[in-house]
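Excluded from the complex is one protein chain; the other protein chains are retained at their positions.
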Amino acid sequence: MRSVVPDYLTEVLGDVEPDTSGEPADYIPELAAADPDRLGAVFATVDGMVYGAGDIDTEFTIQSISKPFTYALALADHGFDPVLAKVGVEPSGEAFNQISLESDTGRPYNPMINAGAITAHSLAGSAELTPPERVQRVVDGLSAFAGRPLTMDETVCASEMEHAHRNLAIAHMLRSHDILTEDPRAVVDGYIRQCSVLVTTRDLAVMAATLANRGINPLSEERVIPEPVVRQVLSVMSTCGMYDAAGDWATQVGIPAKSGVAGGLIGALPGQIGIATFSPRLDRHGNSVRGVSLFERFSADMGLHVMEVPATGRAVVRSNEVVGRGPDALRVLRLQGGIGFAAAERVVREVVDTAPAEYAVALDLTMVYSIDDVGRRMLLEVVRRLTLDGHEVYLVDPEEIIPEPDPGDGGRVTVVGHIDRAIHSRT
Amino acid sequence: MRSVVPDYLTEVLGDVEPDTSGEPADYIPELAAADPDRLGAVFATVDGMVYGAGDIDTEFTIQSISKPFTYALALADHGFDPVLAKVGVEPSGEAFNQISLESDTGRPYNPMINAGAITAHSLAGSAELTPPERVQRVVDGLSAFAGRPLTMDETVCASEMEHAHRNLAIAHMLRSHDILTEDPRAVVDGYIRQCSVLVTTRDLAVMAATLANRGINPLSEERVIPEPVVRQVLSVMSTCGMYDAAGDWATQVGIPAKSGVAGGLIGALPGQIGIATFSPRLDRHGNSVRGVSLFERFSADMGLHVMEVPATGRAVVRSNEVVGRGPDALRVLRLQGGIGFAAAERVVREVVDTAPAEYAVALDLTMVYSIDDVGRRMLLEVVRRLTLDGHEVYLVDPEEIIPEPDPGDGGRVTVVGHIDRAIHSRT
Amino acid sequence: MRSVVPDYLTEVLGDVEPDTSGEPADYIPELAAADPDRLGAVFATVDGMVYGAGDIDTEFTIQSISKPFTYALALADHGFDPVLAKVGVEPSGEAFNQISLESDTGRPYNPMINAGAITAHSLAGSAELTPPERVQRVVDGLSAFAGRPLTMDETVCASEMEHAHRNLAIAHMLRSHDILTEDPRAVVDGYIRQCSVLVTTRDLAVMAATLANRGINPLSEERVIPEPVVRQVLSVMSTCGMYDAAGDWATQVGIPAKSGVAGGLIGALPGQIGIATFSPRLDRHGNSVRGVSLFERFSADMGLHVMEVPATGRAVVRSNEVVGRGPDALRVLRLQGGIGFAAAERVVREVVDTAPAEYAVALDLTMVYSIDDVGRRMLLEVVRRLTLDGHEVYLVDPEEIIPEPDPGDGGRVTVVGHIDRAIHSRT
Partner (left out) sequence: MRSVVPDYLTEVLGDVEPDTSGEPADYIPELAAADPDRLGAVFATVDGMVYGAGDIDTEFTIQSISKPFTYALALADHGFDPVLAKVGVEPSGEAFNQISLESDTGRPYNPMINAGAITAHSLAGSAELTPPERVQRVVDGLSAFAGRPLTMDETVCASEMEHAHRNLAIAHMLRSHDILTEDPRAVVDGYIRQCSVLVTTRDLAVMAATLANRGINPLSEERVIPEPVVRQVLSVMSTCGMYDAAGDWATQVGIPAKSGVAGGLIGALPGQIGIATFSPRLDRHGNSVRGVSLFERFSADMGLHVMEVPATGRAVVRSNEVVGRGPDALRVLRLQGGIGFAAAERVVREVVDTAPAEYAVALDLTMVYSIDDVGRRMLLEVVRRLTLDGHEVYLVDPEEIIPEPDPGDGGRVTVVGHIDRAIHSRT
């Protein structure tokens, strides 16, 4: 049997292919010369499966798609405070190449506009790095996100350098505010090198999947950036990633995203998937025309919008019954599904409402699919309170979804692999 | 046993209580006279449980928190296009009372600033309504969100009317652009009445929970607005809800939210929970100081940030084994957890990789907790393709998580309540 | 003999007549219905001569041309400080109907944009006036400038009122900043009435001539406003009168000016002339197309640019000679021309350089054409110093161009009607 995913991708590519509106970027000859008909799309799952259709192995320059990743490297290398002191997180509602500095501090509004991205580049790697070392840090970092060693397109790089007047203007302005502290030309040079890194649509999808996968590259399994950085980067992408079309994107697509002037476009859906598309013709915002259409389709077809309310699932408490009789009676709550705050709250409520008369109480986690930190803490608090109320508590947890459970002060729990063990231990 | 949730709320309220920074709104005497020490917080779950601590039943005026709900009513009453033609969805990066109209069309940037909210008010209910009828439509709508009949504070209303110069300015400007087509004073009058609706923190939490619960009030179980409207409203709240602090909120809290000048603050986390807080002292952005602190705690403590990558769960394919032998052999894939695109993709992959040699294949959904539209469609496509490959396919679905499954063209499936039925039917 | 001026005007009108570019204002039907081909121009001298060509007696609404005059009335009625506290004098570089308030105070940038003009209207007449009384004050004031009783076009007025949304917006915004303290609608109503006053091109030229003539109407010889107000109004017209085309106008025409949307355009050249033109077709700035052309011609042909360096005249000291001999010798300096600072300085220098040995010194003012305040003070200081140096000083001043000369502390002077008197008194 063939997988349905490639078929789906092929179908959707076919649907958008006839749209030849827009124009490739033409501010340098190398971009203007791009084959405007190229079209590709890739899905990369958080466990490392990569599906693609179309031109997924053609290399093109990463351009602005490098911005969220370099911002992530800066946060990882320096911590949050020094980076936030120099680059804000507010949407500017302006085009990518506006200067957009805060009027008092000169701080760029966010890291997705050029001013912020140039600043973020200067913050990648330790402060002591020479400009070439910093470029190496960035290329290494991007390579870690992609899971393979990336290289630079020297021709594009040289050509960009000749047309870098606006970025030089921005960098000198940043220097005048001491947001940059190094030679502005060296920083712009490094930033242009960063933007000239060659990637394929496949690479971009893996990079996005690394963000979707809490910072761990799903192919190499390398942790590229810590989790709090991932959350920060995805948040900023969601409000500032699509420039002055941020609101349209947030409502119609709802996937944290970033586009590049060479035609690339990525989206990362936390915990689920990294997506990348490639089509060089751009709309007036500088976003790939067919890339935007593809993302609109993906979001609509697959319910990938972050504000999509998930389908209401089955009750987390699958059953609540008493096994055995008399002093041997065991109150068993069989839980199921994923347990976060909302589900844990329902378990708490069930226990409170039940006010079990039985001496022994078991929480059966066998069918629990996942549990997060707050869910675990809440369940353990239930255990503790049951203990304090005089109950003996069992956790049925064959696969150790809560490893080494510690209910804390005054709590006590017995972990068993099967509900029968709880029953038998009682009798 | 007492629930842990009220204890948690009480603890967090205690932590923020000493912070008496900020000042209540003072542009009208009624708001200035509010007891600045009031403090309350409520969680309302999507299945109707309400937890609160502090002053949760004190009534105060809803003010700007009415904005997302009235926008929702406008979208529900007119459909998307007419509303989007008159109110944009782009963050303006400006304070709430800036005029912020698009320079060419005069369209307000978004429905969370006053210009957009006044316009949204004028679009609630059918175009034929008289101004008092429109106010009634809005109050009825807000009441439906709250699950009880709400009333207006006539004193605040009268006082606001006397200080409505800026809103009148905005409304006349909108009228000059034909964004408003009615008498600007009547619209502002109606808008002020909308803002003067009295709510408790409990009401606000239920209203937020209605958004979190796909538009269905979890108490009354009434569908207040359709699902696509919910998504739109939550998206706009997430980018525009906190005015010029949108980026800070998006990164640090990450819950679609809206604040009101009387000290209310709501957040709605899709599929999980509605939250409301009440504390009248405001920061320079006009947001409740302690309200913001509470939300930062809630987000951090409970992993409620929308960009939080959910804990990686157990594999969706719990087991993949053959039951029986020879021609009676049955390939059984036991699935578990919630099935959206990402999980369905893993099932597809498992089937493809397995390339089952057995004639009969069963997908066991007994432990599946939830399934969304794309997940269902993908599983059914797997069924169809297996059929086409010559297999007989069973769906073990005791609770009809996929009701009336139709694998489509050429597909065929037998639904059974227990895996034994599949086995027995084979032998 | 016919005067050359009407011939000149007729010739220039003929030159611009073929230009039918631009469109009449069309935001109300009454303006749109104006005959677009009308064309007129009037020169009014500061001594009351009026020259015209074309449609100079057709009435049309004064519109924004009322702004400088109402600003003048406000300054005259309240003094400078209260008016400057509510309306600035800075060019805004924006179109006339922008709100353009200072961000902190809400003060309109200047009285030539609508926000400032509406505020100026509210400051005309004493603070106690009722709105109709204020309108009467303004109409009376405009009539005093024109030298005849002006009336209002009630049809235009009513129609403007229906389209006054933007002005109402502005007025409510001003009210919200307490720049206006009355009912914004009443102020806008009054402002619209002010703009609906009917004038002819002839009237406008006389109004401008009143500004050029130090505030005294050259026909009625009534002082309409004090001199310091004239200077203020002309200064503001020169920097803010032509909206966003201020710089072009300042360089190419260089005459303090104001245009109106009905096609009028005035210019006032201090001490020389008031000019008005009428042609309803407007350019994109809202200024009369042919009116602008006419002013460019007038400025170029007649050297009327305020930055035109005047032709260097003859020496102010026409002769410096000794009449008589021995102790009867009289040093005579014959002065000529107009004496301001620069000329007086040359007289001073001549006296210093001469260091007259003669006991008697005469300054002969017979051929002096004019003298201003600083010139008079400087000449009298020369007289005083000559006295202190031991000279006897005569002022030959047959027409009393310096009436009752007082050289101050220690100075003494004998005024005679003819130089012979000085000579004879000596012998």
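We just call them A, B and C in the order they show up, numbering each chain from 1.
In this section, a residue touches a chain if its C-beta (ideal position, glycine included) is under 8 Å from a C-beta of that chain, and two chains touch if they have at least 3 such contacts.
Treat the numbers as computed from the prediction; the structure is a model and nothing was measured.
Novice: Among the chains in view, which touch the chain not shown?
Specialist: Contacts of the omitted chain with visible chains: A, C.
Novice: For the chain left off this view, which of C:Cys157, C:Ala262 or C:Val351 is in contact with it?
Specialist: From the options C:Cys157, C:Ala262 or C:Val351, the contact with the absent chain belongs to C:Val351.
Novice: Return the single residue from C:Pro82, C:Gly247, C:Pro327 or C:Gly417 that touches the missing chain.
Specialist: In the full complex, the listed residue that touches the missing chain is C:Gly247.
Novice: Touching the hidden chain in the full complex, which residues of subunit C are there? Just list them.
Specialist: Touching the chain left out of view, subunit C contributes residues 1-5, 43, 45-47, 49, 88-93, 109-110, 212-214, 227, 230-232, 234-236, 238-240, 244-248, 250-251, 254, 256, 270-273, 301-314, 316, 336-338, 340-342, 345-346, 348-349, 351-352, 355, 367, 369-374, 378, 381-382, 385-386, 389, 399, 401.
Novice: Please identify, in ascending order, the residues of subunit A that touch the omitted chain?
Specialist: Residues in contact with the chain left out: 99, 165-166, 168-173, 175-176, 184.
We take it that only the chains that are shown with their structure count from here on.
Novice: Which chains are in contact with both subunit A and subunit C?
Specialist: Common neighbours, subunit A/subunit C: B.
Novice: Which chain's mean C-alpha position is the greatest distance from subunit C's?
Specialist: A
Novice: Mind checking the centre-to-centre distance between subunit A and subunit C? Centres are C-alpha means, answer in whole Å.
Specialist: That pair's centroid distance is 67 Å.
Novice: How far is the middle of subunit A from the middle of subunit B, if each middle is the mean of its Cα atoms, in Å?
Specialist: Chain centres of subunit A and subunit B, defined by C-alpha means, are spaced 21 Å apart.
Novice: Counting in whole Å, what is the centre-to-centre distance of subunit B and subunit C, each centre being its mean C-alpha position?
Specialist: 64
Novice: Would you give the residues of subunit C that are in contact with at least 2 other chains, written as numbers and ranges?
Specialist: In subunit C, no residue touches at least two other chains, as defined above.
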